[in-house]
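Here's the structure we're looking at; comments come further down.
The other protein chains are all here in position, but one chain of the complex has been omitted.
We just call them A, B and C in the order they show up, numbering each chain from 1.
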């Protein structure tokens, strides 16, 4: 039997069973890939190298096109819950791989949403991206965080734009075939607007210094990407709202695209717990009272983490398909549970890794130990967008007082 | 709009929507009763008196027979999740009322299970009890905890048994029409067995001192009941396994009968959070940073509590209707999530009440304030069976190492 | 042997030995009073009645004049550390008594400081008050918190002032012989100033409704006091700075007058820990792992509480006798450690009481149990001035950024 053990958890209702047939299919494919991933995880972490051979294998197995609609070449997975569960399973084997893969799977979800609900121009671009992902093994990385100055689109002489900026923490950058880049337009007249720009990796002016040296997530290749005047056709961007305006309706899309990333930390927690339980089970003699308490509390924290995350995922999936009269309200109803879950996941995952190390003892303090790696990785969760802690407090206390 | 506010929570997946039509029906009935309950809650708490008039009204409205099958006169509610949600709503208005009502609703669930799966004798007794509850307004209290010596069934001269013992913490005792009493048989020969004994309140030898004086849950009339040689016919008890044997299969029934009680503490947490948010919203001037942080964290704790509890309830409902090959394993799979949820609910509910008091300020330290009452009430959760903290650690660490 | 047990703690450096001979003398006197206090503590708590007979006995024993200089009739105790230790010992027996006594002992300290450093008018009034305390058994209560509108001093026709206002949470009010009342002057011309007004309990216009009904600290008689135009001679007030100006220098006096009150919660924590340890020690059979962990953590929390409080007290005593070039800096250097200690004491004391209840079990949930009383009492610490949690965050983050 196993209750909270990672392999065949029996318990219902806390992030353990896929909600959709497509999710089940993806999990089965992934199960076949896990041994390969586990086999090289420690090496890539130590070297800080991207596991390109793993991604090749995941592409061949169809994992990277899982969230592309079937008619465009994918598996048609549409459930954020199931994406997160897949990410969690991958993260049990290698958190960096899971982090990268989430980016691609999340891209499929948001492009599918764009395809269904976007403007005409948006739908055309979304379909093009999805076809590339579904049929041509496109790997699409997201470039969100500016290194300093805001990345800008400047009107080009002959129409279209040129893109200027420098992004950091762009996971998978060295192997991505394309990027979706957050930028702001700087039109000659009219107000600046937010935009998501689609850029092929081979575009002139685009360079990837490949300088990632993280404390953790070392195999995620989360390097810089520089856009030094890349030409962007008018057709290759999604235009969003005006710069600077609070737009709670946009929170819906942010929730869909980001919440699945919490699966990375759920997987770290799960694996760490399993390592600690195995270590304790392998010891002779009676369990000391303090260690017994740690084990019981580890499982309580893990269950709480999984249940809270599952609830937030179900909430996201529900409202992704249900409009509310007020789109701003819908945005908040999707973002708030995500943020509640993020706080719970980050805290419980960190505590689980740390208590697992205490159970295992000094051996876990060496560089090569699977727990020392997870200890370094787990902290990344606190820096995941949206939000910083200060911004989360502002947003959530605002939601409370508005209610 | 309201997110985590108690009245019309929008969020999905975290103990806010009934899972069954019968659950919805019960919630609607209860909604109509809440104003009456709220109106007298403070008075009964101060006096430590049982709100008999409230229970009369709840009986008339059909609430006390909600979990009795329709064909035996009830609403046919069979979902533990929905029972817990109903208990939570009641607890937002009056935790003592919710505590008492849970006992009756839980009785209906366990008797229905007995009716479906019990021995012939067990099924006959279960049906009799359910008919009394469904058609004759029986109020059946449970007497579990021995005051000292174990309550015993001694063989009676002319057949049947006599019951001897003293029970404490028997909620609703002064108004119960019947009791189900945990006891052990002391047969002339053969091994002692566990038994649940059905005794009418008017039985000769039964007395209710009505001496409840709790720190909290003061309106729950959780007094002593004395059984001084009550005559028990052979037909009026459920015989269970031998005394002293570990029986993990029996954990399934304990989970079903007890987990809904966590709704009491969920309701206390919800109401306390609402009081704090209303107090903060009513203040002039900008929100101080410390108070904003408390509000955001209050909601994160409440969401986590509700999601974790909902997951454990869904797990209980699932396995209540799904056998596993190994009944002992099924027992553990039902009990462990309940215990994980109990730890989370108890901790988060206590923290929420305390932080709510910090937000509200010194006014909440007076006897009559709704938060001071909830502060006293919430601590009861830590003493709820099963288990004590020490026993929970033993059980859960055992589950972990077995997995 | 005993380590952290309350009776004869062996450990050094964590609030267990008096720093001064006068402190030792006071502790010895108090030791003789504790049996009487313990004997009636539960009764007064239940009834919400002030233990007047205890205070009579404490007055006769010289406890209430302990901080009055020897030459004015007292014991000459000048160490805040030792006052706090005495308060802690009293609180182990009865937190309400300790709360009240602190008010009087703190008065002696602040009046002694006024006598040494005040204006001529201030020194005359301070000496008068100290003589009343030292030689005439004056019991001087402090009235700080306004019920609503700010308490005001209006210029009187023939000179002097009249006092108008309503104060709440005035501990010992029904037995106080005098009050020191926070108020603001409303002069005909010139700016309003803060003032501390000395008023005899028999003053015309002063009334004490005696309506205290706290959740905890029930024997502290912390009732309202109404000042309905009491005549105040020019000589009977300490004039402070202008209303509304931030005055960090004044934090020094606030630290001296309030920090000792943390001894109340230290004493609650100590007594609760002792009750839990005694309960566990009295049980047969091996200690369960969860309970062993609770006991170890209880003592770690108690040690941490006592050590942190002792450090803040030593800091207060040091700077009470050492000027800094910048009086505002001195105020902050005295207030910040007090606030750090307050957060630690409040959190650890609450956690200790709660975990002690978990160790003891359901018996502690009845009204008469010594732990249920401490559970109600301990929460008062969160409402103690200065500051509220929000204000503490503002003050302490300001100190951090200024450093």
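The rule we apply is simple: a residue touches a chain if its C-beta (ideal position, glycine included) is under 8 Å from a C-beta of that chain, and two chains touch if they have at least 3 such contacts.
Model, not experiment: these values are computed from the prediction.
Engineer: One chain is left out of this view; which of A:272, A:315 or A:350 touches it in the full complex?
Structural biologist: Spelled out, the listed residue whose C-beta touches the missing chain is A:350.
Engineer: Check the options C:42, C:239 or C:307 and report the residue that touches the missing chain.
Structural biologist: Spelled out, the listed residue whose C-beta touches the missing chain is C:307.
Engineer: Kindly state which of the options C:113, C:198, C:265 or C:340 is in contact with the chain not pictured.
Structural biologist: Only one of C:113, C:198, C:265 or C:340 touches the chain omitted from view, namely C:340.
Engineer: Considering the whole complex, not just the chains shown, which residues of chain C touch the missing one?
Structural biologist: Touch set of chain C with respect to the missing chain: 1-5, 10-14, 277, 280-281, 287, 291-293, 295-300, 303-304, 306-308, 310-315, 318-319, 324, 326, 329, 332-333, 336-337, 339-341, 343-344, 392-397, 399-403.
Engineer: Go through chain A and note every residue touching the omitted chain.
Structural biologist: Residues in contact with the chain left out: 145, 169, 213-216, 288-291, 293-294, 350, 354, 357-358, 361-362, 365-369, 372, 375-376, 379-380, 382-383, 388-394, 397.
Engineer: For chain B, which positions touch the chain that isn't shown here?
Structural biologist: Against the missing chain, chain B presents residues 287-293, 296.
The rule is simple: only the chains that are shown with their structure count from here on.
Engineer: Same or different for chain A and chain B, when you check if over half of the residue numbers at their contact belong to both copies?
Structural biologist: same
Engineer: Out of every possible chain pairing, name the one holding the most C-beta contact pairs.
Structural biologist: A-B
Engineer: I'd like the Å distance between the centres of chain A and chain C, where a centre is the mean of that chain's Cα atoms.
Structural biologist: Roughly 52 Å separates the two chain centres.
Engineer: Round to the nearest whole Å and give the separation of the Cα centres of chain A and chain B.
Structural biologist: Spacing between the chain centres: roughly 40 Å.
Engineer: Pull out every residue in chain B that's touching 2 or more other chains.
Structural biologist: 291, 293, 392-394, 397
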